[in-house]
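Only one protein chain is missing; all other protein chains are in place.
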Amino acid sequence: MDFKDSDAEAKYRAAARDWLDANIAEHDAGHYPDDMAKSKAWQARKAAGGYACITWPQEWGGGGGTPIESVIFGQEEAKHAVDGSYFTIGLGMCVPTVMAYADDATKRRFVGPAVRGDEIWSQLFSEPAGGSDVAAIRTRAVRDGDDWVINGQKVWTSGAHYSDYGIVLVRTNPDVPKHQGLTMFWLDLKAPGIEIRPIHQMSGGSSFNEVWFEDVRISDAQRLGPVDGGWKVALFTLMNERLAIGTSGGVGPEDILAFAAQANGADGPLLKDAAFRQTLADWWVQSEGLRNTRMRTITALSKGQVPGPESSIGKIVAANQLQAIGNTAVEAGDQYGIIADPALTPLKGAFHAATMWAPGLRIAGGTDEILKNIIAERVLGLPGEIRVDKDQPFRDLPVGA
Amino acid sequence: MDFKDSDAEAKYRAAARDWLDANIAEHDAGHYPDDMAKSKAWQARKAAGGYACITWPQEWGGGGGTPIESVIFGQEEAKHAVDGSYFTIGLGMCVPTVMAYADDATKRRFVGPAVRGDEIWSQLFSEPAGGSDVAAIRTRAVRDGDDWVINGQKVWTSGAHYSDYGIVLVRTNPDVPKHQGLTMFWLDLKAPGIEIRPIHQMSGGSSFNEVWFEDVRISDAQRLGPVDGGWKVALFTLMNERLAIGTSGGVGPEDILAFAAQANGADGPLLKDAAFRQTLADWWVQSEGLRNTRMRTITALSKGQVPGPESSIGKIVAANQLQAIGNTAVEAGDQYGIIADPALTPLKGAFHAATMWAPGLRIAGGTDEILKNIIAERVLGLPGEIRVDKDQPFRDLPVGA
Amino acid sequence: MNFDYSDDQKFLKDEARKFLAAHCGSDRVRAVLDDSAKAYDADLWKAVAAQGWLGAAIPEEFGGLGLGHIELCAIAEELGRACAPIPFASTVYFVAEALMLYGSDTQKVRWLPRIAAGDVIGALATSEGAGPVTARSIRTTVSGGKLTGEKIPVTDGDVADLIVVLARDGLYLVENGVGVTADVLETLDPTRSAARLTFTDAPCERLGTDDGIAAMQAVFDRAAVLLAFEQLGGADRCLDMAKGYALDRYAFGRQIGGYQAIKHKLADMYVKNELARSNAYYGAWALNAGAAELPLAAATARVAASDAYWFASKENIQTHGGMGFTWESDCHLYYRRSRQLALVAGAPAVWRERLVGQLEMRNAA
Partner (left out) sequence: MNFDYSDDQKFLKDEARKFLAAHCGSDRVRAVLDDSAKAYDADLWKAVAAQGWLGAAIPEEFGGLGLGHIELCAIAEELGRACAPIPFASTVYFVAEALMLYGSDTQKVRWLPRIAAGDVIGALATSEGAGPVTARSIRTTVSGGKLTGEKIPVTDGDVADLIVVLARDGLYLVENGVGVTADVLETLDPTRSAARLTFTDAPCERLGTDDGIAAMQAVFDRAAVLLAFEQLGGADRCLDMAKGYALDRYAFGRQIGGYQAIKHKLADMYVKNELARSNAYYGAWALNAGAAELPLAAATARVAASDAYWFASKENIQTHGGMGFTWESDCHLYYRRSRQLALVAGAPAVWRERLVGQLEMRNAA
């Protein structure tokens, strides 16, 4: 067990650091999570330097590097205030699916621009009646000659409003059991018949969208994988999701530690309150546990092992901790804690934002309950749920009010 | 909402108090939980005074009183160090079942002696393969003329070693679904072929027994309810169980409060530790909540309402709290906490005993999981579990290794 | 011994529920939520006043109905269930209670009838910044009948006519007007309004003679019981919503309410709500009977209710899944209100500390 870089790793880190110093300075030292143009320019610069999609083959625009190198660059890049969140879903989930299932021409057309940040991709799986039951898809695609015509509704589509392309999972056969009648396509999100409406979240913002399809016509050439074979493709996409989620930020033990050092308790600073200290220690143990678990995952990756569903623990722990930390800081304010004005609250309202955002994080990408089922079934080998819908045609399945 | 006695209640309480003062003094002022002869004598005295089975009809030896009167007497009796635990299961569960299902001659023979404490009863339902699945009974009774012959094994039988009689649930038909082939009998626990072996618990003691049946012959006249109709009888018995369990003692917030006032923390008494105080407040809230919930139950009883499964919350909360309080006091000792010698530990080892006993309390009379299912299904009306064993003959059900 | 609402009280409670179902649907709550200029629902306020609820516990001689506090608890439970967007708690639990506890006859005669009639909105101003309110944290002073200081936040401070202000040496009555300025604050629960109040030589009169913190705590003890019933009503509503959704929503061909994880989550909610209800009832008894147990009973009721509402409101969102995270769902109204109610009379941690302090005092006695 060794936290130190090997010689080769140290060399890579030094080069990455030099490159970042040179390019960040030249490019923009500021933080610009909401400025898409700047984010795209930075992505293009990384691609040119071999630092975009570091583990992908160079022939597809990647860096041809190792998982550890990718981690090292990520650590160094994180010291600068740049943001790549526009590309997370596309490069983390959608484009790998295109690379695995599309023909050569399609790959040549799309992979390069995605790596360079020229084009942004969205993933369109979730539906109002689906949720945890991802395969309960009602959006229909009906064959019409060499085309397919899509009607229906997707929901919780992150970034659809700024994306150029998407991969979409649709039902092509409702007469067979649920998982057997699905097909995957890529499509142009600007195509006629697609309407994108932002979802107003309880936390105030609109990170997600509803996407409505009305007679959207696409070519059969946009199909990814076989007709009615889309579930297997979706599983490929979702396997990559687990690695992408769970590292998301928000406030953590370090933040509330800094806050508590100057916050008023009943008898001096909150940080001197023994009850707070016990709780803080538990959060620290969780956060450090997750950080070190990621180190173990990276070690496995570097040995050529594929990380399994055990990485599901990250989001359960992190999301619940986020809610607890946010609320604890809010409650620590006593009456004052109700004030949500960023100008008047600690960390510019970050704890309050966490309190309102954490419920969503506990749901997105798999609820607490679904993730525990995954751990129980796929890691521990416990029996799966009794599947009353197993052999029934999709159209006969009961639905709610 | 009123905690004060009505005039009639106050009068009853005064009379009960006078009777107790007179009789306790005359009888024995000491505590004698382990002395059966003294417990029996006290029960007989109560019966003579109309204070045994207060809510039962006088013709059966009861007091012909109201539930509130029973509570009032219980409150007053609790101020004296007498113990009626030998009779809890018999008078709480078994004899009511006999009264509901036996013929008049049987009732006349058994109810009076039970009320007077002359004879003690046990309940024999649980089996090794049963547990939470109470109806999964494998002990067989086979008809032989006017008799039945019983073979099999019961387990977790409280007090079988000192009991005279018992009610036993057995399988009389394995070819029908689980709940449909059961029959209830009463029997003499001294009958030939019955062997009672104490179970050595992890907590050290042996409150429970295994009871083995080898060709035990009983008369069909001992049947309670119809052949193969025993499940309904068992439900009647179990309905009374919920009221009996959950009030069981052990250490509570008051005990750890007293302990903490003189226990060493890192900086003065444990009771001055802010973290301990926060936790203690939560325990207090739970205990008071349970105490006041019982008041609500008694109010419902006094209005002629039947308390429902909502009383299941008592045991879940109390058993988990017992484990937490016990362990907190153990850990508060730091290294010293490992010492279990009653002469060297607080409250003569009561916290240590609670730590070792609480796991059993979380299981006995329904695990945490079973009780939550009961609340979810019977109180909240959520769907029952999917019953894979519903229509299968009992003999075809899968069993474990 | 009778540990339940009486039949008359149950009737009142049922009527209150029906009235609020008709007059305070979630559309009305949302109308306040979505309009930052709207501090409360003025129509509902008038309707509630017309029902006499504002004066339920105010004696008839001061213009109230003189029903008692159990009746007020029953109303509070229903207001909490409806998430009512009105300054009821500030006016009734804080200011009317403070007047009944500490007011001179003159003060009572002057203010209580107007409160009962709905003509006066009240607010209690204690906090002066982040952290628990203590003797050290109070800088507001009174000199020559003029009060000076800054209070933040003051729930309903922007719409209050009459403000009970905690100064260093005690409680004071201040009429909103001369020497008082209000800045509306952005809060976690926009369905309830709050402001920063700045007092500059504001005319005031003393309320009672108790020491400042002691007087605040006496008012808080009474309010805590009433707030506990609002919290209980909210928590109960969250359980109802979660149960309804769990029965309606299907996943993998089954109602999600059939999965044990959801069943046990809702059972946990039920357990916490029942403990909160039983503790609230005991608090109601202590409040109504003027029992010496009130401080301990109030702390117990408040801690239980705050815990139950937080749990129920957050796990209600989880039970609803993605739908529960949308603005359109009502789940977040209750999540927000659970925060507002948990903090408006001091945070749960402060009350836990107070609870244990009461146990120590009891044992020392």
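A, B and C label the chains in the order they appear, each numbered from 1.
Simple rule for what comes next: a contact is a pair of C-beta atoms (placed from the backbone, for glycine too) under 8 Å apart; a residue touches a chain by one contact, two chains touch by 3 or more.
Source: prediction; values computed, not measured.
Note on the chain not shown: across the whole complex it touches A, B, C. When the full complex is taken into account, the listed residue touching the unshown chain is B:Ala136, out of B:Met1, B:Leu20 or B:Ala136. Contact with the chain that does not appear here is found for just one residue of B:Ala105, B:Ala266 or B:Val306, B:Ala266.
By the touch criterion stated above, the residues of chain C touching the omitted chain are 259-261, 264. Think of the hidden chain as still there; on chain B it touches residues 126, 128-129, 131-133, 136, 155-156, 199-204, 263-266, 270, 275, 323, 327, 330-341, 344, 346, 352, 355-356, 359-360, 362-364, 367-369, 372-373, 385, 387-389, 392, 397-401.
Listed for chain A, the residues touching the missing chain in the whole complex are 1-6, 9, 68, 71, 257-258, 261, 271, 274, 277-278, 280-282, 284-286, 288-293, 295-296, 298-300, 302, 310, 313, 316-317, 369, 372-373, 375-377, 379-386.
The definition used in the following text is that only the chains that are shown with their structure count from here on.
In terms of Cα centroid distance from the overall Cα mean, chain C ranks first. In terms of the distance between Cα centroids, chain B is separated most widely from A. Here the CA centre of chain A is 52 Å from the CA centre of chain B. Looking at chain A, residues 275, 388 sit in touch with two or more other chains. Taken residue by residue, chain C touches two or more other chains at 254-255, 262, 349, 353, whereas all remaining positions touch fewer.
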